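A quick write-up on the structure given underneath.
With one protein chain removed, the remaining protein chains of the complex are shown where they sit.
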Amino acid sequence: MNRIPLIHISRRKDIVWYKAWLIRIVAIILALVLCGVITMVTTGLNPIKVYAAMIDGTFGTTRRIWMLCQNIAILLCISIALAPAFKMRFWNLGGDGQALMGALGAAAVMILLGDKIPNGLLILIMVVVSIACGAIWAVIPAVFKARWNTNETLFTLMMNYVAIQLVAFFVIVWEVPKGAGKIGIINQNTNAGWFPQVGGSKYLLNIIIVAVLTIAMFIYMKYSKHGYELSVVGESEPTARYVGIKVRKVIIRTMVLSGALCGVAGLLLVGGTDHTLTTTLVSGRGFTGVMVAWLAKFNPIYMVLTSFLIVFLQRGAGEITTAYSLNQSYGDIITGIILFFIIGCEFFLNYKVSFRKSHKEVA
Amino acid sequence: MDKQSPILELKHITKRFGNITANEDVSLEVYQGEILALLGENGSGKTTLMNAIAGIYYPEEGQIFVNGKEVSINSPKDAYDLGIGMIHQHFKLIDVLSAAENIVLGLKDKRRYDLKAAGAKIREICDKYGFDVDPNQKIYNMSVSQKQTVEIVKVLFRGADILILDEPTAVLTPQETEKLFNVLRNMKQDGKSIIIITHKLNEVLEISDRVAILRKGRYICDIKTSEADTQQLTDAMVGHAVTLNIERKVPVDPKDKIIVKNLTVRDSDGVEKLKNINFTARTGEILGIAGISGNGQKELLESIAGLQKIETGSILFVNEDGTEEELVGMDPKKITDMGITLSFVPEDRLGMGLVGNMDLADNMMLRSFRHGHGLFTDRKAPYELAEQVVKELEVNTPSIRTAVRKLSGGNVQKVLVGREIAAAPTVLMTAYAVRGLDINSSYIIYDLVNKQKARGVAVIYVGEDLDVLLELCDRILVLCDGQVSGELDGREADKQQVGLMMTRLGGAEHE
Partner (left out) sequence: MFGFLLSFIPRAVSQGIPLMFGAVGETITEKSGNLNLGTAGIMYVGGICGVIGSFLYETRTGIENMNAFLGILIPLVCCLLGSLIMGLIYCFLTVTLRANQNVTGLAMTTFGVGFGNFFGGSLIKLSGADVPSIALSRTSQFFSAKLPFAKDLGWFGQIFLSYSFLAYTAVAMAIIASVVIFHTKLGLQLRAVGESPSTADAAGINVTRYKYFATCIGAMVSGLGGLYYVMDYASGVWSNDAFGDRGWLAIALVIFTIWRPAHSIWASILFGGLYILHIFIPSGTNLAIKELYQMAPYVVTIIVLIFTSLRNKRENQPPASLGLSYFREDR
């Protein structure tokens, strides 16, 4: 009976910023070391060379840097879309579906109105329609959450798959040529609805748009009345009601915003770079975005860093698969392991672990 | 009591939470077959000390002996194994399970899982001590007193010899309290030791054999109840005789401000929380609301603040020019938009009045965030207000940018009250404004409330300490079971009279 707990865990009151970063960096280094060991064991490759190849694969050429920025832009766009919802403690796991719906909206406008109206007007309609599609997809679960407290995590999750099937349906409806089972490049000859190239690159416009949106979202969340309201709702609904904030209205409004921005991500993919529509267009960024937003503590500026980290891992791993003829999924394993470490290290930021030696000594 | 060896002995227990010391060097003994009352003000460390025995907290320093042997209690299970069972203030029952399922929960015995046998044993315990429990009833269908009974049976079912009850009567009606005390006496007869945590002197005198007193986390003394008197206990508990000397000026030109007529409120389960309430709050006056907690105080204040769904009745706000506005059907924003400044210090400070994870300035903004230009909040004014509140109310905080939840209870309350008063209200409502505060902070709050009264504000002060209500308030409205039990003049009322009205509708016939 005479045992004394060896380890004592208590909640931290405060942590100095450099300590917090030190913990995070140590976690990432440990993760990289572990990934290196795993790489060695499973593939027999020298992990240092693999990492070098990753860096080269991400930054090696101008084109690779453009691709890196483009990928960051799209992931960041979805992440900043999810951030206000999470800040409100609304688990929007439907980023994938919302972005896909935005893409569907944009593609529909391109296909149906393609050469019938002036390009400027066409793009304008694309913008409106894809934003509306994303917003509608997000507002449905929001209404049910606000009105009947329906579990939003599971609802938004299911909406993803409904969206995928809807896109699959339209892909076949609009397939080119008949029986191909895919749409191919939309308006390849006329380029109708294609976003104009800025600075000689089809990526730059997307990057600029997302950069502007990121700053706008940062300001919205930190300095606007709406941003303040949604933080209060997230922290405590009774407090929100106490000061007369209409909780339902805030939930619905925030989710419209969240879905609309996901819609923008879909629009950027279809109008800006890919000019096509497939069910895998968003490729799970809705989920990756959840992690990006959460790791950055819902701060849009930090999200630039976290999305960079994740895109770097995925791009780098993608490049080494060709260099070392590994499998594409190798990147997912590395990403997974690094995420485990970053998620795990949060514990050491929030809690203090101390060891007890005897009962006279105070931990 | 014979000079027997104690069944439970604490030696030099110290428990800290961060920099706050909840218990310091407490030593205490409990003997078999006695009822020990653990007396102390709110925040004197009674519950923390008992939690250390029950295995909820592990003390930083000190030793615990059970039957003369040193023990280490790391979990509630360890406590049960030693025959110690605690009935917490917040019941630890699981709503969707039945009474029997809750009672056998966590039980370690090798026998087959058999709810029927458990039910039989529960009935046996009930018969022995005089409880009334249906083993198959689901907890979410039970009244508070039934839930408490389940808790006690649970502890007895485990064969506990030492029972700890944390403020068991706070939620009970007088009849239920009487029933509980009878049961406790039966258990004592049976040789059980009982520790009852309370801050109600009359209960101490009625039920206990011995009283141990804690003050600010320290052990003060223990007295045989038969040799104790109220004065002596009070002195030990508060450190000096209770002469509050709260200033009370005669109201200047009181005018009706809030008129409540036939107000009835039901909760989400359809239970009537307020029944046909009538009263008037006047300017320049403090209207005290007395009552055992949970008798409708919360619902009453929230109704006026526009936070309750109201079944019937009306709440009128009287303007300067004598015209009246109906507040029923309004929400806090509409009330503000009507130009009425209604300040409300709710009971649950971090759950309702403040946002724990936000800093002081952002919490100040709760009331003013709509004032900014266009889309944006004005962040400068709240910051300055926070600085002002910190300075004037002597809030102890590392900085304005510190999250409120990191402050101590008293400082949290100062932040909240400071913000509410800064709005220059016409009506100020406070619920348990000094709960958990030390004497000094309490006086600061009384002083603030009095200043508002002098400004001509209609103050509604919900309190639990009768001495304070009697010295602070101009009029006292007593609530009992969601109804107005009586209304008294604060200067003439005496404590017994209010106490009676709190426990019995109408109390003594009066007025």
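Every chain is named by a letter (A and B) in the order it is written, and numbering of its residues begins at 1.
Keep this in mind: a contact is a pair of C-beta atoms (placed from the backbone, for glycine too) under 8 Å apart; a residue touches a chain by one contact, two chains touch by 3 or more.
Please read these numbers as outputs of a predicted model, since none were measured by experiment.
Within the whole complex, the absent chain has one touching residue among A:Thr61, A:Gln188 or A:Gln328, and that is A:Gln328. Only one of A:Leu76, A:Ile245, A:Val290 or A:Ile320 touches the chain withheld from this view, namely A:Val290. Considering A:Val109, A:Ile125 or A:Met159, the position touching the chain not shown turns out to be A:Met159 (whole complex).
The chain not displayed touches chain B at residues 54, 56-57, 75-77, 80, 88, 92-97, 101, 104-108, 113, 138, 140. Those residues of chain A that touch the chain absent from the view are 9-11, 42, 91, 93, 144, 148-151, 153-155, 157-159, 161-162, 165-166, 168-173, 284, 287-288, 290-291, 294-295, 326-333, 335-337, 339-340, 343-344, 346-347, 350-351.
As a convention for this text, only the chains that are shown with their structure count from here on.
Here the spacing of chain A and chain B, counted between their Cα centres, is 45 Å.
Taken in their complex, chain A has these residues touching chain B: 1-5, 8, 10, 13-14, 223-226, 228-229, 231-232, 235-236, 238-239, 241-246, 359-360, 362-363.
Listing the residues of chain B that touch chain A in their complex gives 16, 18, 58, 60-63, 70-72, 74, 78, 305-307, 331-336, 344, 346, 348, 350-358, 362, 365-367, 369-370, 372, 375-377, 379, 406.
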